Structure formats: C-alpha cells, structure tokens
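Every protein chain of the complex appears in place save one, which is left out.
By letter and in written order, the chains are A and B; residue numbering begins at 1 in each of them.
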Amino acid sequence: MLELVVISTLNGILFGMLLFLMASGLTVIFSMLGVLNFAHASFYMLGAFFGFQVSRWFGFWPALLIAPLLAGIIGAGVERFGLRRVHRNGHVAELLFTFGLAFAIEEVVQIIWGKSPVDFRVPASLDFPAFTIFSTNYPAYKMFMLLVSIGIFLALLLVLKRTRVGMIVQAALTHPHMVGHLGHNVGRIFMMVFGVGTALAAVAGVIAGPALVTQSNMAGLLGPILFVVVVVGGLGSLPGAFIASLLIGLVQTFAVSMNGSLSEVFGPMHPPGWPISGTSLSRRSRRSCPMCCWC
Amino acid sequence: MSDITARAAPPPPTAADNLKFYGLWAAVAIFLLVLPKVFGSGGALTTFSLIGISIIFALSYNILLGQTGMLSFGHAVYYGLGGFLVIHAINIIGGNKWAIPLPLVPLIGGLTGLAFAILLGWVSTQRSGTAFAMISLGVAELVASSALILRTFFGGEAGISANRTKLLSVFGWNFGPQIQIYYLVAAWTLICMIAMYALTRTPLGRMCNAVRDNPERVQFVGYDPHVVRYIAFCFSGFFAGIAGSLAAINFEIANSAYLGAVQSGTVLFAAYIGGIGFFIGPIVGAIFVTLLSLGLSDLTHVWQLYFGLFFIVVVMYAPGGITGLLMMHRPLIRGGTLGRVLPSYLVALVPTLALMIGLMLGIESIVHYTMNPMEDPNVKAFGIPFNAANPVTWAVALVLIVGGFSIARMTWKRAAVAWDEALTTARAKELAA
Partner (left out) sequence: MMSDVKPNAIEIRDVQKSFGITKVIRDLNLKVAQGERHALIGPNGAGKSTTFNLISGYMSPTSGEVLMRGERIDSLAPYQINRRGLSRSFQVTNVFANMTVWENLRCAVLWATGHKYAFWKSVDNLPEVRERTAQILEDISLTSRRDIPAGLLTYAEQRALEIGITIAGGADVILLDEPTAGMSHAETERAVDLIRRLTVGKTLLIVEHDMSVVFGLADRISVLVYGHIIASGTPEEIRNSPKVKEAYLGEEAA
C-alpha cells in the first residue's frame, strides 16, 4: 500500500508538472490575448508527433530541441496570420478559430501518421531503472521528464521575474491595454507569447510521447483535463495554474491507480472509455487513457 | 392610438405586408408537401429528413449563440438525451400498446431536453462568454462519460434501438416507409421554425438580443441577464430535444454518438457557416452542411479536413456566414448597383478556384502517400483524375497554391473596393429618392 502511495505521488507530481507546462502557456495566452486557445492540446500533440518523426531521423536529443521549436514557429505563425486577423471579428470568432484549428490539426495528424499509436520509444540512453522503491523499478526516463519539467519551470520563473521581457509579460497579464499605451510593440509580444506558450505545450508532448501513447486522439483526451486545470487554478493566474496542475495531476494518478469507487466520484475527469468500478484495468481501456503507462 | 404614436412609431404592418409574411410560410409549407413528388427516391427522402432534423437542431442552437450570445460546445447533450428518452418511450409505448401515436412522440423528446436544460441551465448560464463555453464543454464531458457508465439507459457502445412501427397508426400510416417519416419530420420542422421565429418577436426574444449586445445595459433597464439567458437556454434545450427525438425515430436507434463532441461540433459548424446574425442563417447552414457532409464523403477520403479548413476560412473571412455575405448585398440590390460588383467577383473567383484546386491536389497527393502508398498513384478526387506520384502534379499544385493565393488577395481587395463604391452609390440613391 505504501509502495502504491509513493509511486503514485511521484507519478502524480510528474503528471502535474507536465500539465503545468501546458497550463502555463494556456493561461498566459488567455490573460494577454483574451482568447482561450482551444488548440493548445493540439500543439502538445504536434510536439509528440514532431518529436517522434525527428527522433526517427536524427535521434531523440535533436528532437527534444527541434520539435518544440517547430511547434512554436507554427504557433507564432498562427497568431500572426490567423488569430490577429480574427481578433477584429470578436471573442466568439477567436474561440471558434482555435476550435476549427484544433479540429484541422487532428485531421492532418491523422492523415500523415494514421489513427493508430506510433512507436515513439524511450531513448536507449535513458532506458534503465533509476532506483528501486519497495521492489518496483522506477524508470530513469521518468526522472528525466521530471528534471526537464522542473528545469523549464525554473527558467520560466527566472525569465518572468528577472528580465525586462518577463516584466512586460507580467504587466500585460493584468493590463494588456496599458502595455500597448506604454509604447511596447504589443503585436510582437503577443506573437512571442503565443509561440512560447505553444512551444511549451510541445515540449510536454515531446517528453511525454515515449512514456504515454502517441496517438492522434491525444489532444482530444488531454484537452478537457487541461481546461479543468486552468479553470480550477483561476483563469489568468500562473501560481494558481501551478497548484491546480499538481493537484489534478495527483488526483488523476491516485484515482487511476486506485481503480474502483474513486473512478465513479471523479467520473468527468476521466477520459471516456474508462471502465466502471470493480473491474481491473483492461488492456483496451488502458490505451484510451492518456496516462496508461503511469501505473 | 395617440397622435404622437401615429407620427413617431413604426407604421403597423399593412395588409400587403401581412400577406407577404403569411404567404411566405404558406409557400414553405407547400414546398415541403410537394418536394417528395419531385425528388422521390429513398435516398433523397432520407437526405431531406436529415436536413429537417439538422434545421431544427441548428435553429435551437442559434437561440443560444446568435440571439443571446452564448457559445456552447455541448449542445448535443440535449439533442442526445431527447433521442435516448424517445427511444425508451417508443419501446415502452409500443410494448404497452398505449394510445400515443408517433407524431406526438417528439414532444416527449422536447420535454426531456427542456427538463435537463431546466436542471443544468441555472448554473450553466451564470456567466457568458468564454466561461459559459467551458462550462458547456464540461457538462458535455460529464454526460458523455455517464453514457458509458450507465449502461441500462444508454446501452453502452451499441446504443438502444426501437421499432417505430409498433405505435398507434395514424390514418393508416405506421411510419415504416421513409416517405411517411419525411412528412413527420417536415411537419415538425415547419412547426419548430414558426415557433422559434415567433419567439424572436416576443419581449423575451428582444431582451435576448439586448443581453447579447450589452448585458451591462440590460441590468439598467430592469432585467436580470442571468434569468434571460436561463430562459433562452431552456427553450434551446426543448427544441434540441425535438431534433434529437426525430433523429432517433428516423434511425430507430440512439447511441452515445448523439451526445458526443462531434455532434456538438457539427451543429456549431452548421449554425456559424450559415450565419448566426439572421434567423434563416442556421437554416441555410444546416442544409449546406448536411449536403456537404453527405456529398463530400463520396468524393474524397479526407472530407473532414476540408470541412475544418472551410470552417476556419469562414471564421476568418466571412464571420457573418453565408447569409451574412448574401445580406451584405441587400442595399446594393435596393440601390440597383449589384451589377457593378459582379464582374469583380467573377474575376476574383478565378484565382480562388486555382488556389482551391492546388490545395486539393496537394492534400490528395499527401493523402495518397500517407494512407495508401501501395495503391495506384492514379487517383481520382472530386472526379478529377491525376497522378499523385508525378512530380509535375506537385509542381502544378505548388504553383496553383502560391500563385492563386497572391492573385486572389489582389483581386479580392479590388472586389472589396468595388463593393464599397457600389454601396456608397446605392446609399446616395436612397437618400436622394
């Protein structure tokens, strides 16, 4: 039992950090641009698939760098050429644009990579047990994921609190109009924020890809959980998003690992297809859960 | 009527106006009656039935979006719940041989949708805008997950089926043949259209528009925006339930897809593409989207991608939808200047078509490579045969896309200028008259 708790806590924190990588971008984009990016989970998915493809050609480590960069560039382009144009048509149009984008991205991914999961493997250099807890081997790759997430989180914190750009972003979080009045190139800031936000989501995708199932329905499965995180954390609050990510990461992990009555209580937070209480996790339903390799 | 009212108020509708108005509805009714005589095949009748259901659903959606400004991502909940309850109702009524004929059954679906809207609506409508959209999404997720858990009611993945012919027959009709289903759907479509139109002419309907435009101001004329939204939400759920029940009757089955994200997305597409700013917008959109999804799926494997891209284009360049685009030209028709813009439209159409063909070539070639690489590269998409492996095809596609896009931009700008001029001329004519 204790073993289950410890492992689940580790997994939960890990999942929470991944969620935060995505939720941070989403909440900053919402505060600054006023639009809830429906396609945010799609960039997570793009990160995973780009990571898969690039790692096939050049190896995992280049993929770690290239995939988020690609996704971020696409994100910046989406803001510059799409969102900015739609902005003048109102909030509803912006939301619908990101909704259509999410739909289109899923279709494109399905066309290029198919509907089945792709074989995105943990790189050989990280494929060993890091340590052993109570007779379970905890994989080194997961520790790597944790380290990368925490590293990026610290870097973000540094940028926000210590650099000029970070200060402008913080200001624009609560007073976007004022930032424009102060003479900053708001358009460029928006583009950068959108690009960085989506790149962060893509990083989460690249590192999560080998551990989770990389499949064209990833975005659809993770999207609702992401929205729950952002809502619980308070739209527009970074510290709130952090706490909410960890909270929901832990709750989801514990709920899944303790299959049974808990999965009924947290029904809505489960991806569809999750079995009802009492039955053990079947292979098939496992694959539909974004966290299937967590347990 | 006092002098002031006689002078200042808009004149009451004349006999001619009334004739036009009621005449229009009568014409619609006659059209619906006569339609199957012209297109009588089974496939056509099914298509018409689907269009009718889609019209009711899209109109119910627009009560939320177009009229009250609430963007919902989970409207299929009320559609689906209506459908499920009706399937169960048909089974129960048929099993117990109660004297309830099939034409009355959609009302049960409507009341189901209404009941759930009453239940879930107060909390849902607390906020509008983005918050409402997210809540609607959350509720939809909740219900969709429950659908797979509560197997007795929702029938799991296979759904629940019923036999609609077991009910009390009406004038010898047992509603087995598609033609009878068509008339059932057509009748309900007409009733719902009239009802929803009438709703827009009531005090509630007017205040819905006010809440959409300026919820703050609405408070200062004595209305609680939350209550207005809630009532609109309930009506929307009622009509969605009717649509869902007609679908259940038509297919004789209800399954979790009725409640799903795809269904919610489709009605959103239909209403928006048709145009949310006008009452007939969702009607146009429903017809368009239904025909498109039925027709496109025969022409290409990846029709959903084209669908999504089309939706994005509409959001970006034509946020008023098809109806919005058409209505833009009303002042031009009145002022007689429509002829001035048509040539520039035709000119702009050419590069646009080139762009579309180039995109289609490109997409279908990529599809060939990723989905069917072993098959013959001589592909036929949209009825046009081409060789997907030939680099010439790719080069042509690239040229068409790049060239088409740049030239299209220029020509559409010219067309916009022409439209502006035509509008100004038309307005001047109106003022002078």
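We adopt the following convention: a contact is a pair of C-beta atoms (placed from the backbone, for glycine too) under 8 Å apart; a residue touches a chain by one contact, two chains touch by 3 or more.
Just so you know, these numbers come straight off a predicted model, no measurement behind them.
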Interface partners of the hidden chain - shown chains only, full complex considered: B
Candidates B:173, B:223 or B:303 - the one touching the absent chain: B:223
Contacting the left-out chain in the complete assembly, out of B:46, B:146, B:174 or B:214: B:214
Absent-chain interface as seen on chain B, which is shown: 1-2, 4-5, 7-10, 12-13, 198-199, 201-207, 209-210, 213-214, 216-225, 227-228, 231, 235
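As a convention for this text, only the chains that are shown with their structure count from here on.
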Chain centre separation in whole Å, for chain B relative to chain A (CA means): 33
Chain A - residues contacting chain B, complex: 30, 36, 82, 85-86, 89-93, 95-97, 99-101, 103-104, 107-108, 111-114, 220, 224, 227-228, 231, 235, 264, 267-268, 270, 272-274, 276
Contact footprint of chain A on chain B as seen in their complex: 65, 69, 71, 73, 129-130, 133-134, 137-138, 141-142, 144-146, 148-149, 261, 265, 268, 272, 302, 304-305, 308-309, 311-312, 315-316, 319, 363, 366-367, 370-371
